[in-house]
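With one protein chain withheld, the remaining protein chains of the complex are depicted in position.
We call the chains A, B and C, going by the order they appear; numbering starts again at 1 in every chain.
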Amino acid sequence: MILKNKRLSEEEFFKIRNEILNGWPTGKDVNLQEAVDYLNKVPKKKNFAKALRKAKLEGVTLAQPRAGVALIDKQIELLNFLSKEGGADLLPTTIDSYTRQNRYSECQVGIDESIKANRSLLNGFPAVNYGVKGCKEILENVDKPVQARHGTPDSRLLSEIIHAAGWTSNEGGGISYNIPYAKDVSIEKTITDWQYCDRLVGFYEEQGIEINREPFGALTGTLVPPSTSNAVMIIEALLAAEQGVKNITVGYGQCGNLIQDVAAIRALEEQTEEYLRKFGYEDVLVTTVFHEWMGGFPEDEAKAFGVISLGATTAALAGATKVIVKTPHEAIGIPTKEANAQGIKATKMVLNLLSGQRMPTSKELQLEINIIKAETKCMMDKIFEIGLGDFAVGTVKGFEAGIIDVPFAPSKYNYGKMMPARDNNGAVRYLITGNIPFTKEILDFNKERLEERARFEKREISFNMTVDDIYAVSKGKLIGRP
Amino acid sequence: MILKNKRLSEEEFFKIRNEILNGWPTGKDVNLQEAVDYLNKVPKKKNFAKALRKAKLEGVTLAQPRAGVALIDKQIELLNFLSKEGGADLLPTTIDSYTRQNRYSECQVGIDESIKANRSLLNGFPAVNYGVKGCKEILENVDKPVQARHGTPDSRLLSEIIHAAGWTSNEGGGISYNIPYAKDVSIEKTITDWQYCDRLVGFYEEQGIEINREPFGALTGTLVPPSTSNAVMIIEALLAAEQGVKNITVGYGQCGNLIQDVAAIRALEEQTEEYLRKFGYEDVLVTTVFHEWMGGFPEDEAKAFGVISLGATTAALAGATKVIVKTPHEAIGIPTKEANAQGIKATKMVLNLLSGQRMPTSKELQLEINIIKAETKCMMDKIFEIGLGDFAVGTVKGFEAGIIDVPFAPSKYNYGKMMPARDNNGAVRYLITGNIPFTKEILDFNKERLEERARFEKREISFNMTVDDIYAVSKGKLIGRP
Amino acid sequence: MDKKTIVLGVIGSDCHAVGNKILDHVLTEAGFNVVNIGVLSPQEHFINAAIETNADVIMVSSLYGHGEIDCRGLREKCEEAGLRDILLYVGGNIVVGKQNWSDVYKRFIQMGFDRVYPPSTSTDTAINDLKEDLYKQSYNLAI
Partner (left out) sequence: MDKKTIVLGVIGSDCHAVGNKILDHVLTEAGFNVVNIGVLSPQEHFINAAIETNADVIMVSSLYGHGEIDCRGLREKCEEAGLRDILLYVGGNIVVGKQNWSDVYKRFIQMGFDRVYPPSTSTDTAINDLKEDLYKQSYNLAI
């Protein structure tokens, strides 16, 4: 396999396709022509890509929960509850963790036991096991667009099945569904596999069917500095665009400092558009998704509501196209449908109150946007350089070299030397940069900000800050002060 | 009675004092010397004025609930729960509505029935009936400063009792505890009676005892434009300062547009300080209180959490010294102690996350500050003018003439012609100004903003907007669109 | 049907004025003759206003929680005053705190109210019920 950031040829595509559809019995039910026909009949209001386009145009922030259970009827019940009672604007189907590791026979155990116990023993919906027919059942019994949300390094079969079933959005990407989700899958492999998923979407686009793709911006959800996730987002957007994707939602997970968070979304949207334009992908629609706090949550539900609402506030003020909603059960376990709806309701209340309101430009906001863009550019330039102009190759080499370095990632293909910590205002900064090729100016900026905190806390800059920061939100604060 | 904004003489003060202490049996137990001795022994951490001074210095926003029940032991239990479980920084004792109308015999019915029914039939704590002894019991059995919160046009006896019992803050004022709370008590009467309450605090200040006073900034809690409440706050601060009050917390109730709300608090703090300085009250400490949304709430608790958290966010970003907390039971009834604690927990979570974070200056924010200050100045100048330099006299005449005009107020001494409505961003503007002496520039500004909304909604500017806006938040939106 | 007269007010030491002003506005627009005695109104004021205006309905609002105490005996006093068939409605936040609604409802029905409304009742509901009850009343039907 020779990785290149180049559109898969028809021949390559169909060769792979043949293999993967034979990987599990339900693969055989996927028929591209039938899929095109079916997708053409999906009503406009159930098209994810169109819903995002409309929201961007109107300056509205849409709310989407996460939700997945083991059994089809329960999943339909759940989604309808979240749509009608909760008021979700977009629907998900979260895929279980066995599917994510392509362990479909274990899914079957989960399905069987869930029927027996009459409660879901799986942490998501095993879409591959149910196949196109089961997934269509979901779409046909709900009233809004459906997206697959997962964390699957190799989601080629899953993608084939869900799109053929009319689900018009797929979350993931070669970096973002590897580094936080896998231990020893090479980036080369996941980029290749996601090129396939993107090419599939590109194929549908060529048939006039709009499908949305969403790289997973929150990564490990734990103190990821904005420029790190933004760099990953821009690369995945470029890789997807090369395969023909036209409707991309780049994402970012709330860090907690309001100005930094707003700046992150603004920088992300602008820079993604810039890079796409620069590399010739002119007709790609870029929207943004803001993830409400993705790190450890407080157990107390009232406190969780505070965290959720602040996330919604930030999404609204940033002008994100979509916000992914957390629930008051977050610290404990997969939420009941009621708790899930509560998270949506609190979120939508805030979005409605702030509808049309934005964080105005200010010196502080502009400074953060500038620093995020500058940091991101350092990584992007280097990746481009070592890939000799190829972002796919550059990414593989770049992760190996620690040019981009995701904190707390399980993957052994992540360099793992970078260490983040909050500054004295709670903004996430680079405490140890490892091999990230920052300019002296950027290094100094990060250092100064952390020194300010160190002075305030009367302790040295150290990994202890990071550890304290990891626990802080679940203990009711943003910054882990001693 | 000849009203003047002038410090009560010792003679006047003690003459009134004698009368009011004889108005109800528990009055006889108030002894000024004993009170001074007792207040001198109140530990620093239970002094309300000191707590606010410290918070202002440290740039911290404190959280305070409302809470009051009929029986002493239940009230102690309640306050301790809110302090320990809820994490309240400052404690209240909300006074019941019969006490507020000086109907102490009806309170007795409420106390008796509450004992019988083993649930509170009163909507607050009948402090006068319990007298100094009962109120001391409260203070001695909690660990934080206690404030009386009420809505009492004539609270002279109540004030004597609570301060003698070591409660170091009293909410209210001659305008703010009349216009929203009474029907036919003249402003002349309430200003006179509150001069007494302020003079009492001034007297304690002269004995070296710091006591905080807090004019009630939220007024009717219903679409009160910032400049209207700010004008009332500044006047009450000036009146209080004249009587010797040194520690004043001016207030404002959330309107819902973030920039306008932040601007309102900033304008309020700055302008109150300016006016106090201008009129020679140099040594008064001014702090601010932000009331989480005071209008009709949504019934759904998750939505209520959204409203509460956005209020907390605004308080933090504005840099208010204190925030008054709402609860998820708001739309239904007096909250259980658990629901009350939940409101505090959500609020404090947000305050903690945003600790140290402020809304940065921007063109938009500065514009709002300027307009609020300019509007406020129009009212202040006219009040001063028609009072011939006396703010007490000017206020009485000014309310009669509609110079200041509080929307939806029950008092017949309020002019009642002004009508507010939201503009297209949700900021509260003047739809009908009645007799408020605004400049043409200000009138045009308000009109333009409302016309923008009218165009967007394709309907005429009218009272229907106001009615729709009144219901909007309880129905899950900020702006009452058709 | 003639224009029916409603006495509207907020009972007891209750100062909540917003709902009252809106009810006044909405009921007037709906074609009723509204006699609004406003907030902070004792039972006597409701009764006097009803006698003076020969009212068909007394609509009591209580928002602040003391409704249970304030409303007691109103039906009896109406009867003493000769207001025998007058409709008594009550709404708002009529008790202290979040209580079981069916218990609250029963307590107020036992006090003699014809209609008892939970918090956040829409004005449409009120108007529909008024029309229904007044229609039945004018034909002497059981309510």
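Criterion: a contact is a pair of C-beta atoms (placed from the backbone, for glycine too) under 8 Å apart; a residue touches a chain by one contact, two chains touch by 3 or more.
As the structure is a prediction and not an experimental result, all values here were calculated from the model.
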- Note on the structure: Contact set (omitted chain vs shown chains) is A
- Message: Tell me which of A:13, A:48, A:98 or A:384 is the one touching the absent chain.
- Response: A:98
- Option touching the unshown chain, where A:115, A:332 or A:443 are the choices: A:332
- Task: Among A:3, A:128 or A:182, choose the residue that contacts the chain missing from this document, as touch is defined above.
- Result: A:182
- Among A:16, A:122, A:209 or A:369, which residue is in contact with the omitted chain in the full complex? A:122
- Query: Which chain A residues would touch the chain omitted from the figure, given the whole complex?
  - Reply: 96-98, 100-101, 103, 106, 109-110, 113, 119-123, 151, 180-183, 220, 222, 295-296, 299, 329, 331-336, 339, 408-410, 467, 470, 474
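Heads up, the rule we're going with is that only the chains that are shown with their structure count from here on.
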- Just how far, in Å, is the C-alpha centre of chain C from the one of chain A? 55
- Message: How many angstrom lie between the centres of chain B and chain C, each centre taken as the mean Cα position?
- Response: 31
- Indicate the residues of chain C shared as contacts by at least two other chains. none
- Query: Which chain B residues sit where two or more other chains touch them?
  - Reply: none
